[in-house]
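Shown here: the complex without one of its protein chains, the others still in place.
When the chains are written out, they are named A and B in that same order, and each has its own residue count from 1.
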Amino acid sequence: MAVTTKGVLRAIVLVVLGAYFILPLVAMAEFSTRGVGGARNFDSWTGIFADSDLTDSIIASVQLAVTSSLLMLVLLVPTMTWIRLRLPQLRRLVEFLCLLPVAIPAIVLVVGLAPLYAWVNYFLGYSSLTLTFVYTVLVLPFAYRAIDAGLSAIDLKTLAEAARSLGASWGTVLWRIVVPNIRTALLGASLLSVALVLGEFTIASLLNFDTLQPQVNLIGKRNAGLSIAVSLACLVFAFVLLFLLSYVGRRRRVTVADD
Amino acid sequence: MNQTRVARLIGVGALAVALTACGTPPPKEGAAGGTAAAAAKSAADFGGLDKLVEAAKKEGKLNVIALPPDWANYGEMLKAFEAKYDIKIDSAQPDGSSADEIKAAQQLKGGDRAPDVFDLGLNVAVANKDMFAPYKVATWDDIAVELKDADGRYYGDYGGFMSIGYDAGKVPAPTTVADLLKPEYGNKVALNGDPTQAGAAFTGVVMASIGSGGSADDIAPGVEFFKKLKQAGNFLPVDPSPASIESGQTPVVIDWDYTNAAQTAKLAGKVDWKTVVPSGAQVGAYYNQAINKDAPHPAAARLWQEFLYSDEGQNIYLKGLSRPVRLDAMVKSGKVDAAANAKLPKTEGKQVFQTQEQADKTKAVLTATWAQAVG
Partner (left out) sequence: MAWLVAVPFLAYVGVFLVYPTVLVLAGAFQDADGGFTLSNLTTLTGGVYLQAFWRSVELSALSALFGAVFGALLSWAVAVGNPEGLLRRTVVAGAGVLAQFGGVPLAFAFLATVGFQGFLTRFLRDTFGLDLFSGSAWIFELPGLTLVYTFFQIPLMVIVFLPALDGLRPQWREATESLGGSAWTYWRHVGGPILLSPFLGALLLLFANAFSAYATAAALVSQGSPIVPLQIRGFLTSEVLLGQENLGKALGLGMVVVVTIAMGLYALLQKRVSKWQ
């Protein structure tokens, strides 16, 4: 390979920015394994499993991730399919509503959520799982885009008409025709939802729920090593999730490039 | 089509605005809500202390909030109560503020996890006294008149003076507030919170004010002091914690004397932590105990109060180097833990306690000027 200006420039950019982003990860690994007198000490890491508040919050967050993704799918897939097939005039409204959360910062939303959640807690009892309702809303912009792209890539009208003319009910159309065909988009939307829920801090902390991120923040006040170990674990885990996502979306990218 | 849509949007909008008038949900008729225990105003209403203990044991649980274990020796207090009465204590949000306690009570209202009792700064206690159940403990008369609400909704439990804690191995001993401006304290002085947020940090600024020529009414010299501290490069806008003291990140901490003194014991051998109440600037305050009107465990809540105000409970506070509210009465009766009493940081001369009006006035001045001075 010849050494071109472009090649050199590219190498410089990658090395410099690569170092910029890898340095903190290295720093976190180093900080969380500091022992006395320069030795390496893994107490911060083993401590993750010993801290029951932390493990409780991890479980709560994982549950939330699952429920939010499910609710998002249940809410969006039928609605978006229906809008495309029968109510195209609502499309702009639905798109606007799905993208609205982007214009409303979470810190502002939480101010209005506090009185609403007083009612939610009244009816459903106090549990961090009630955050599902808000998280599904937060996830809407990302999920909408992913599912919209998936629905655009299949010939929904033809498929639905064919199924209906063969006597399928709408439920069958949805469950046995639409869902299998947009599987990758659904998986992508779900993975994005999971990543977002696991990383959400603003609303959970200001509504005083004990999910993962508020717990990490609390730990940071009393045990720096442990909090940094958990943070590193979170980042690595999310990275693995999204890395796998890149393999899922492959088919989609091929179709677009051929335009 | 557009018109209908616009009309629909307006309709939704109007409905939404109307709904903003929705109030708070009605209180749940929980099991604890209407029982006799919740209405009891003193141990006598139970038929004596033994009956109170019985009722509390039957409830079996107590929810407390915002009680850090090394704050006024609450760690020992919680353990002693659990051991003595075999009642399990659930300690939520140990790092919470007084405002967090009230918020939690409002959010968890009617549920089994709502806090039963509160330990609040005076400001928050006065503002929310409708949330508290009146209850007078057995030792009610020992509490000074100015430290209790006439109906028994809230009253002082322990207090202390604002102090300067310092690592004797790293910095010279300060005697006055002005000493902290010296270059030896470069990048070392931390205040125990944001004074526009936390009552304790606010009192820290009042102490700085009095030490810089101000008074309980005038907080401007205090704000000016922190401005100078920041310009000298001595001020660290970091929340101190036991971890930050141990790691050497915050070698000087302005905090309550009992909190600083607790660190001396905890870090003995690692850090030579000393506490001093600066001469000429002795600002004190008492925290206040209150019972949640909608406490899920009303009998246990009242028993907890009785325990805190008993000689045993007050001496536990004293061991944590805070000043229990019944200190004078206990010294007179001889029931005080003399050894612990001797260890209290010395204070001589004028002691200043802000009244509610002085606090309100100075808070207004602080919030208007703090960010510019220190931001």
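We take it that a contact is a pair of C-beta atoms (placed from the backbone, for glycine too) under 8 Å apart; a residue touches a chain by one contact, two chains touch by 3 or more.
Just so you know, these numbers come straight off a predicted model, no measurement behind them.
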Which residue among A:Leu64, A:Val94, A:Val173 or A:Ala189 touches the omitted chain? A:Val94
If I consider the whole complex, including the chain that's not displayed, which of A:Ala50, A:Ile104, A:Leu124 or A:Ala162 touches that chain? A:Ile104
Spell out, residue by residue, where the missing chain touches chain A. 5-6, 10, 13-14, 17, 21, 23-28, 30-32, 75-76, 78-79, 82-83, 86-87, 90, 94, 97-98, 100-116, 133-134, 136-137, 140, 142, 192, 195-196, 198-202, 205-206, 213, 216-217, 220-221, 224, 227-228, 230-232, 234-235, 238-239, 242-243, 245-247, 250, 253, 257
Would you write out the residues of chain B that touch the absent chain, in ascending order? 12-13, 16-17, 19-21, 97-100, 121, 123-124, 127, 187, 191, 193-199, 202, 230, 233, 236-239, 247, 249, 363, 366-368, 371-372, 374-375
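The rule is simple: only the chains that are shown with their structure count from here on.
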CA centroid of chain A to CA centroid of chain B, Å: 39
Per the touch rule above, chain A residues touching chain B in the complex are 89, 93, 115, 117-119, 121-122, 125-126, 207-208, 218, 221-224
Within their complex, chain B touches chain A through residues 1, 5, 22, 24-26, 28, 93, 95, 100, 103-104, 106-111, 113, 239, 241-243, 247
